[in-house]
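Have a look at the structure that comes next, please.
Complex shown without one protein chain; remaining protein chains in place.
All chains are identified by letter, namely A, B and C, in their written order; residue positions are counted from 1 within each chain.
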Amino acid sequence: MTGLRVEGLTKSYGGVRAVDDATVTFQHGRINALIGPNGSGKTTFFNCVTGMVKPDAGTVTYHGRDITGRPAHKIAHAGIGRSFQLCRVFPRLTAVENLLAAVRPGSVLRALAPARRKSDVDRAMALLTRVGIEHLAEVEARDLSYGQQKLLELAGVLMAEPDTILLDEPAGGVNPALVERIGELVRSLNAEGRTFLIVEHNMDVVMSLSDHVVVFDRGRPIASGPPDAVRADPLVLAAYLGG
Amino acid sequence: MKAVGLVVLAAFLVAFPSLASDPFVLSVGVVIASYAVLATGWNFVGGFTGYISLGHAAYSGLGGYATGLLILRAGLNPWVALVVGALVVAVLAVPVGIAALRVRGASFVIVSIAVVLVLLLVFQSWGSVTGGSDGLRVPRPFDADVLRPEQHQRFFHLHAVLLGVMLLCWWVIDRSRFGMGLKAIREDEDKARSLGVPTVRYKLAAFVVSAFFTALGGGLYALWFGFLDPIFQFSILVGSNMVLMSLLGGVRSLFGPLVGAVVVGYATEFSKAQYGDTQLHLVAMGVLLAVVVLFLPDGIIPALRGLVARLRPGQASIREVTQEELVRR
Amino acid sequence: MSLVFQSLVLGVLMGGLYALLAAGLTLYFGVMRVVMIAHAAFLVLAAYLAWAFTVGTGLDPMLSLVVTVPLFFAVGVGVQRLLVARLRPATMTMMSVLLTFAVALAVEGALGLVFTGTHRRLPLSYAGARLELFGASVALVKLIAFGLAVVTLAGLHVLLKVTRFGQALRATMQHREAARLLGVDTDRVAGYGFGLGLATAAVGGTALALDATIYPSLHWAWIGPLMAIIVVGGLGSVGGAAIAALLLGVGQNLLQLPLGTTWAQTFFYAALFVTLILRPQGFFGGRLAQRF
Partner (left out) sequence: MDIAHGLRIGALGATVALLVSGCFGGRPAEGGAGGDGPIRVGVSLPLTGDFSEPGKGVQRGYEAWAKHVYENGGLLGRQVELIVLDDQSNADRVAADYEKLINSDGVDLVFGPFSTRLVIPAAQVARDYGFLFVEPAGAAREVFEQGFDNLFYAAPAIAQDHYDHLAEAITAMPEATRPKTAAYAAMDDPFAQGTANGLKEKLAAAGIRTVVDEVYPPNTTDFGSIAAKIADSRADVVVGGTQYQDAVNLIVALRQLNYQPKLAAFSTAPTNPEFPKAIGAQTEGILSPTGYTPEADYPSNKEFVDFYAREHGAAPTEDEANAWTTGQVVAAAVTAAGCADPSKECQRKMIDWLHANEVRTVVGPLRWDSAGRPQGAHLIQQYVGGEIRIVLPAEAKEAELVYPKPAW
């Protein structure tokens, strides 16, 4: 039982079912995409999986372990990392501090050890180098451009060493060159064995990047499969055009 | 350079009592030192986590009462009572913290205010233990032959030592992994959670440490002042003073609350001596707080630092952009 | 038995005033996610204006509403536009508490400057008048205050439920971004929401002045109970706040019988803590509180 499995997940807000009895399986070790019209429950689904909100019903298992409704940090410790829609970084911390914040202290005593331990800083710098913003390591995140913040957020997620990464619109609001770069990063990280689950509106990105696509409509999956097959599915077309 | 500054500061703290022209100036020094201790105590939770407590008077007041009651009712040595009292307050802060920190922002502030108000009611009503509205006289920790000016001097140094210990703790946390986690919570709590920071535990730890130090400050002040009255101990104004001082100096700076305490404490004395008998001090405090919140949200120290960086030629650093951006907002 | 009934009636009457004021607080929170600490200070300000009006003109304090309600509405819009709107959205909730706290201090100080610390009470010819109501004795002034609260709350309800502006306001309270997408000018609506909130303080202040002495630092006595009410009711829920206000008002009055005045006051805070432990989003409210 490897990877992430979601069964019967339900979450409603004031009578509106944002996620409605959703059962989804993802291909572990691959790049999965989650698509669907606005308001189809993708972000709520993310929030339920990562423990940001408690689902009303259903189960989420990871590597066979039930993680439903566990605190977000525990889910992070289990190996699931995520980014946020519209990009969230710690604005008044420097780039390198943004990464150091994701280091797990281990024990109470070690929590009081200096955050800038050489090995951690080296690892952070390596990640910043990998996303290409190492020259901005000591700049506060709020002074970075939007694209740089997106890269920083991704590096921060990686710092926590997840093996499954949920990205909420990684290509949203950034220029084509950067979209390309993020795509390459995702591919190379995937090649190293990390599983991805991506919510994305940019169909070109979805089609070129993903191995497996799940389509959401009104809080539940209506289709899944390889990108080409999904693209031709009449249900999907109806949801997008008729919704 | 930094070391030189610290040495100068330490030398000043040691020498201040002999520089003071009379015992009144010395007593003002004790009051300002106490402000600095309380504001720095507040800043363990306010500065690191960004949770603004308007009710920290609860912990200074509890610290004062715990110290006084342990001396009077349990017969403890005053200094033992001070520490034990602060530990008791720290333990009491755990359930309060759990209730307050379960929820974000608005509810936290509401709880912090409610705690002060409820303690005021309890300490007024439970007269058989707390002395109620008659107040509680805290015995002197020193012999009767230690005259008042000598007392001021000793208490000034005691406050300075406590402040030093607190600043050291703050500094250690500031550069630690724990501190990094707290700052992450301050900047974006959900994001911090998603990165694996155990936010509830971290916030609670910071809250309890803050309550502990604030209680020590309150206890030390009670030993000096010698009299506790619930309406003055559990007062929202006392708590809001801590907020104003910390915010004014800069909540993200080690010395921010200290600087804020000196500025506010000095300004209070000065304006009282100059302008005396009006309700204007409330208006002035309100306006000052509003100005800080609206225009100086990072406090004096970062603002001055930014200004210095700007004036220095050839230092067209990234921080200038920050300043301009702030203005544009 | 009759004492219990008497307390029940008094509790309901007091709860009415609480409900009105809590409605104002809920409006601010709904439109801007602002906990308006200065609400009670404005309440006292309105009470002083009613007092000054009656002492100055000899007319009934109720007539002062003609001036204070529009005035407070305008001040509310001003506070939102000139002060609250300047705060950064990221730190809005925390900083707005401090900002409105600062406003409260300034209002209290200004009241002390203008009216001095002397305790004032409206000289009313009908201050001691009473009605018998099913065996309970009800003061006329309390009944008038309750009536004012009920009428205002009803008006507010109609405004929110029926008018276009009300719809826009409710949409803004529920989801600001979505409301903006639907074409609502949320900034303007937020300003008006503030104005409406402060207008409830004007009405409440006049009601308060009918049956209590007033002094500048009185607002502290109101802040705690009001804060407890809006949390118990669920932040941002007008109906929840009204129900919580009535329940807590009645509860406090009944508890005074066995516990005495001081301990009964702790009821509000006990309810607040129980709410946060058991149901942080409030007992009657919507989902806003979960996130704030």
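What we mean here is this: contacts are C-beta pairs under 8 Å (C-beta built on N, C-alpha and C of every residue); 3 or more make two chains touch, one makes a residue touch a chain.
In this text the structure is predicted, and so the values were computed from the model without any measurement.
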Touched by the hidden chain, restricted to displayed chains: B, C
Of C:26, C:80, C:253 or C:281, the residue in touch with the unshown chain: C:253
Which of C:88, C:119 or C:175 contacts the chain that the document leaves out: C:119
Selected from C:172, C:265 or C:281 as touching the chain missing from the view: C:265
Missing-partner contacts on chain C, residue numbers: 2-3, 6-7, 10, 13-14, 112, 116-119, 121, 123, 127-130, 137-139, 141-142, 211-213, 215, 217-218, 220-221, 253, 256-257, 260-262, 264-265
Missing-chain contacts mapped onto chain B: 1-9, 12-13, 15-16, 19-25, 27-29, 31, 121, 124-125, 132-135, 137, 147-148, 225-227, 229, 231-232, 254-255, 258-259, 262, 266, 269-270, 272-273, 276-279, 281, 301, 304-305, 308
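Quick note on the criterion: only the chains that are shown with their structure count from here on.
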From chain B, the most remote chain by mean C-alpha position: A
Chain pair that, of all pairs, has the most C-beta pairs in contact: B-C
Centre-most chain, if every chain is reduced to its averaged C-alpha atoms: B
Intercentroid distance (Cα basis), chain C paired with chain A, Å: 44
Chain centre separation in whole Å, for chain C relative to chain B (CA means): 31
Multi-partner residues of chain B (at least 2 other chains): none
For chain A, residues that touch 2 or more chains besides their own: 91
Chain B - residues contacting chain C, complex: 50-52, 54, 98-100, 102-107, 109-111, 113-115, 117-118, 121-122, 124-125, 236, 240, 243, 247, 278-290, 293-294, 297, 329
Touching residues (chain side chain C, partner chain B) in the complex: 29, 33, 35, 83, 86-88, 91, 93-95, 97-99, 101-113, 117, 216, 220, 223-224, 227-228, 230-231, 235, 260, 262-263, 265-266, 268-269, 272-273, 276-277, 280, 289, 291-292
Residues of chain B defined as touching chain A within the complex: 172-173, 175-181, 183-184, 187-188, 190-200, 252, 318, 321-322, 325
